Every structure is written in C-alpha cells, then in structure tokens.
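Only a portion of the chains appears, each positioned as in the full assembly.
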C-alpha cells in the first residue's frame, strides 16, 4: 500500500490525482494490473470524469450542492457537515482502476478526481495493489 | 465466497457490518488482501461512512429520502418501491475493501454500512476473496 497526501483549498473541490495514482502504482510495483484507490475520509470521495474542460467539475460541484444543500435545519449531527457525508457516499470513497504500462487505463476524456466536500483540509489517498 | 444474513427493522436503515465482513474475510481465508463485499439485492446497498455519531446515518437517510421521495405519482413499477431501486444504484450494491491483519483497512472514522432502503427484510451479504 502506498499513501499520498493532498491539501484542498475550498469547501467543495475536485483535484486531478491521476499522476499521483500512477506514481503510487509504481511505488507498490504495479506496472500492469489493478489497484484500489481509497479515500480514508468520510466527507471526501474519488470519482472518474472529464478532465479537459475545468467547467465540468465546477458544474458538477454546483449541481451536487443544489441537490444536497449544505444547511438543513433538520440535521442532527452537531458538526454541521452531514451534506458532505452524504455526498461522500453518493460519489463513493473508492475506485478500482486498471493499470496498463504504468498508466491508469482511462477513456479519452477521463481522469481520476479527488473530491473534497468539507474543506479546506489536509487529505490522504491510499493505493493498494489488487 | 462467504455469505452472512441480517434482519433489518425499518424501511430505511444503516447497519454497521464491519465486524461481519472481518469474520467473512477469515472464513474465506483472507488475512491480508482484498475482498468484494456484495449485496445481492436491488433495493439495498453498501457504503463506507462515519461510524462514531449515530446522527450521521440518520441525517444521510433523511436527506436521501428528501432527494428520492418514496411516493412519486409518475412511477410505473407496480411494487411501489422505485425510490429504493434508485437509492440502491446511487449508493451502489458493492464495495471492494482491503483487509490488513484480518481487519478492514479503514480511515479513523470509517465503518462499512449495509443500507436498507425497502425494509424491514431478511437480507444477505456476500464476501468474495479477490
């Protein structure tokens, strides 16, 4: 298992971690195979989506924020971040990806995104060989 | 593959199954490795989220119920549980988790939750070595 860190800078943010995963795959010795990409947090997530136009993650985060509003007077959880917990489970805290010749095997427009839903925070991602 | 059962008691409910997965990992002989946790149902799911404050799953279930209301006059499916089907696909019916020294490798606040969306029912979870 190889772990890397990243610093988020906004409450909601998507950060391209494709290169970090490829470095981690090298570190765990996977040149061809597959790895589990795991976010060990409960208010963050990892997803695969378009990496070409930065407007795509912006639209995704804004729309997701409309669907799951930050404030909800019925929330019980004292920390006030229940929206971030739900977003984490909707998007998911892990992805299994194939590694081919040291690269994440992705479609033309795909990259791997770390999703912050309760930042800014220092975050970790764990990459485990399968 | 090892299968275990659980009985849900409400229409919407989250049940911590981390210990059951660890017992199942032992049963399939995985002390260090990874397993596929699979819910063989179409109105339930499995997710990873906070296990410390019971208000978190309560808030998640209530917010998800607001996003995906139980009754929708446009539903065609005669069983009347289309909301539960959609929730199952949004959260997902499976998770791949790493097992380290017999324990699910989780972040500080993470546990594995079985999600019931159309209970109460008798449910099964299957754990397969990868």
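We just call them A and B in the order they show up, numbering each chain from 1.
Methods note: a residue touches a chain if its C-beta (ideal position, glycine included) is under 8 Å from a C-beta of that chain, and two chains touch if they have at least 3 such contacts.
Treat the numbers as computed from the prediction; the structure is a model and nothing was measured.
Novice: With 2 copies in place, how many does the full complex contain?
Specialist: Taking the entire complex into account, the copy number is 3.
Throughout what follows, only the chains that are shown with their structure count from here on.
Novice: Using CA atom averages as chain centres, what separation in Å is found between subunit A and subunit B?
Specialist: 20
Novice: Under the touch definition given earlier, write down the residues of subunit B that touch subunit A in their complex.
Specialist: Residues 34, 47-50, 53, 55-56, 58-60, 62-64, 67, 90-92, 95-98, 100, 105-110, 130 of subunit B touch subunit A in their complex.
Novice: Going by the contact rule set out above, which residues of subunit A touch subunit B in the complex?
Specialist: 1, 36, 38-42, 67-68, 72, 74-79, 82-83, 85-86, 88-90, 92-94, 96, 124, 126, 128, 130
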